[in-house]
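All protein chains but one are shown at their positions in the complex.
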Amino acid sequence: MIQDSFVDEALLSRVKSWRDYFAAKVGFKNHWYAACFSRELPEGETLTRTMLGENLLLRRIRGKVYAMKDRCIHRGVRLSEKVECHTDSTITCWYHGFTFRWADGMLTNIVGAPESRLIGKHKIKVYPVEEAKGVVFVFVGDDNYNAPPLSHDVPPTFLDEDRAVEGENFVIAANWRSGPEGGIDEIHRYLHRDSTLLLNVKGALPLGHVGVKAQCEKVEDADGPKGIIDHFNADKMYFEAEIDGVAGAVTGIRFADTGTGKKRTVSASCWLPGVLRVQGFPEDETTLYEFYTPIDETRHRCFMTMGRRCADEDEALQFRSRFVTRWKPYAIKNFLMQDVMARESTQHFYRHDRAWLEEVLTEEDFMIIEWRKLCARHHRGVQPPSRMD
Amino acid sequence: MIQDSFVDEALLSRVKSWRDYFAAKVGFKNHWYAACFSRELPEGETLTRTMLGENLLLRRIRGKVYAMKDRCIHRGVRLSEKVECHTDSTITCWYHGFTFRWADGMLTNIVGAPESRLIGKHKIKVYPVEEAKGVVFVFVGDDNYNAPPLSHDVPPTFLDEDRAVEGENFVIAANWRSGPEGGIDEIHRYLHRDSTLLLNVKGALPLGHVGVKAQCEKVEDADGPKGIIDHFNADKMYFEAEIDGVAGAVTGIRFADTGTGKKRTVSASCWLPGVLRVQGFPEDETTLYEFYTPIDETRHRCFMTMGRRCADEDEALQFRSRFVTRWKPYAIKNFLMQDVMARESTQHFYRHDRAWLEEVLTEEDFMIIEWRKLCARHHRGVQPPSRMD
Partner (left out) sequence: MIQDSFVDEALLSRVKSWRDYFAAKVGFKNHWYAACFSRELPEGETLTRTMLGENLLLRRIRGKVYAMKDRCIHRGVRLSEKVECHTDSTITCWYHGFTFRWADGMLTNIVGAPESRLIGKHKIKVYPVEEAKGVVFVFVGDDNYNAPPLSHDVPPTFLDEDRAVEGENFVIAANWRSGPEGGIDEIHRYLHRDSTLLLNVKGALPLGHVGVKAQCEKVEDADGPKGIIDHFNADKMYFEAEIDGVAGAVTGIRFADTGTGKKRTVSASCWLPGVLRVQGFPEDETTLYEFYTPIDETRHRCFMTMGRRCADEDEALQFRSRFVTRWKPYAIKNFLMQDVMARESTQHFYRHDRAWLEEVLTEEDFMIIEWRKLCARHHRGVQPPSRMD
């Protein structure tokens, strides 16, 4: 028997309550994932993406985006090596002329063997696509799996009609799980102590901000997104630490006009299949949505997006300007990249499967554990090694 | 027990009729393979080659080529790192002075331990060598295996006395099996549609050329080469394809003076242990012989050679000139390199063993299947991982 698992059974069996999360080294299948920004795929263009280990080819045809497996069914070459679209509705493999329909993947012709019995019977894998808020989402899953609505796989408020969204995406050299875990992490604020964002927004930054387990909210309605929310308690902050008897050996950041309770993030939450939402970041009216799309065992693509309610097009343009001139340099390229550095740094340790059993979590890490359990309860399948291209 | 196989038994067992071909990731042992061109190994020079995963050292001594394992029996260093030949007939390892005879591999001395009991008893592996048509062939096999004549492992006509052969060799980043399979492939002509060779020879190129199974000839005489020949049927060609209702969406290449039946390749054939022959390529009087020598799991050395009957030395010189000025730029560097690009492209897929079960062959690919079966019937052993240096 060929074992189709990334993690040894002996190790898996030692984790009871989040076993499938441990197993999901390249993510959960049968979910919607961010593939690219709409602006990255203009009319008539093609784009390749590796998602959950599968190579995809995306193409925009008359406005609509289609996604197909980037591997000919015949001899396995990548269609993207030499894109040949002889008609609007098809793509032809450059090697033997196998021709597939974008809409359903059907093999409609083989130019070198037009009488082949395969024609009209075999299909290449195609993927459902949805476009929303300037992001192209792809459903990566089993053939014939009935894809649920996109709204089940993005955080609440993201799809709100009056919300404008801006963002950037990056390839991060760390397993995808470092994304949500690094974001929902209650006590990692120490990392950001020297971020230039703090001066820009005159933000306070405690050394630590301990979560309150009673305020952890689980969202598990059958007909909606599955997530876990930490409603921050402003009282549980520490601005000074004593180390080995030295009082104030290290201190957090305070500014004169903070502490009024106004300027601060109010909650962090994580949502299946791997999305972070932080309300009130980088400022009160703005929400951070970070989408983590697994590439392979050691990399993920991170979509750092920010959403803000905008009454009209004019407000949306103002937000776009503010994003480009302020949040991109200070929040994304500085503050959030500190998180990226930390995620990449954990990769060396967690690349060993045994690390998941050797880590020493504190009681303040309860959100991480709750997130793992939530995933284990609600995921729609573990992506297996045999799906990797 | 140490398993000495490249492919998992559970996968192997799913392929009945060409199981050993599936297993032969670095080729079949106990066969003759092309190592280099004669011109690459002048008198007194040494040359290293990796063949079927084994590191070899070749040296020409008084005209004759010898081949020895490039790994001292004592501590495993490569003799080639510092070649020391203190006599014509021997090579001495630079580390401890183990001295081996080229002719039979015998350990004739250890300069630092001249009274060792190993002397005269232990041997380094040596390989039978034959030189023909400007190519050095090496028999890579078991110790004491009685090598059959070279003529059993090259295609018929290659060794014909009046045949002149010219060629080049290249390292290709693909498993060796992509070579014969890519050559015997009936329906891959679509790939060559934009080759500059077509203009040069005013050659027609159909989109497809479907083989006729009844015309597939198997050559399996006990006392000769084992091969499979596809005699082309000029009637089964397609020059126009309809795609998704669009007639003539893609077309092949025709020239005014073709179609007379004169100018075309007449057969393609594959021969154990991995040689392609195409008669009438790149023009009527010329035959292509391509030798594929496995290097390791992911690479092979490809010898692209062309042979032509030449009545005398003068004709042979004319052929040499024609090869250099015409066939090298147009047939080798352009047309055949398109096949190389395709072979390298399949490597990403077939590097997974499961790909051999996931590929979807058409009925027109019957030659590929027949080739695999032929190999499984007539090979002289599967090269195992334990032979890899």
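For reference, chains read A and B in written order, and residue numbers begin at 1 within each chain.
FYI, a contact is a pair of C-beta atoms (placed from the backbone, for glycine too) under 8 Å apart; a residue touches a chain by one contact, two chains touch by 3 or more.
For clarity, every value in this text was computed on a predicted model and none was experimentally measured.
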**Among B:Leu41, B:Ile110 or B:Ile243, residue touching the chain not depicted** = B:Ile110
**Complete:** Contacting the left-out chain: of A:Ala222, A:Ala311 or A:Leu361, that is A:Leu361
**Prompt:** Footprint of the hidden chain on chain B, which residues?
**Reply:** 1-2, 71, 73-78, 81, 86-87, 89-90, 92, 94-97, 99, 101, 108-118, 122, 386, 389
**Request:** For chain A, enumerate the residues touching the unshown chain of the complex.
**Result:** 8, 10-11, 185-191, 206-210, 238, 241-244, 246, 249-250, 342, 345-346, 348-350, 354-355, 358-364
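Heads up, the rule we're going with is that only the chains that are shown with their structure count from here on.
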**Asked** CA centre of chain A versus CA centre of chain B: separation in Å?
**Response** 47
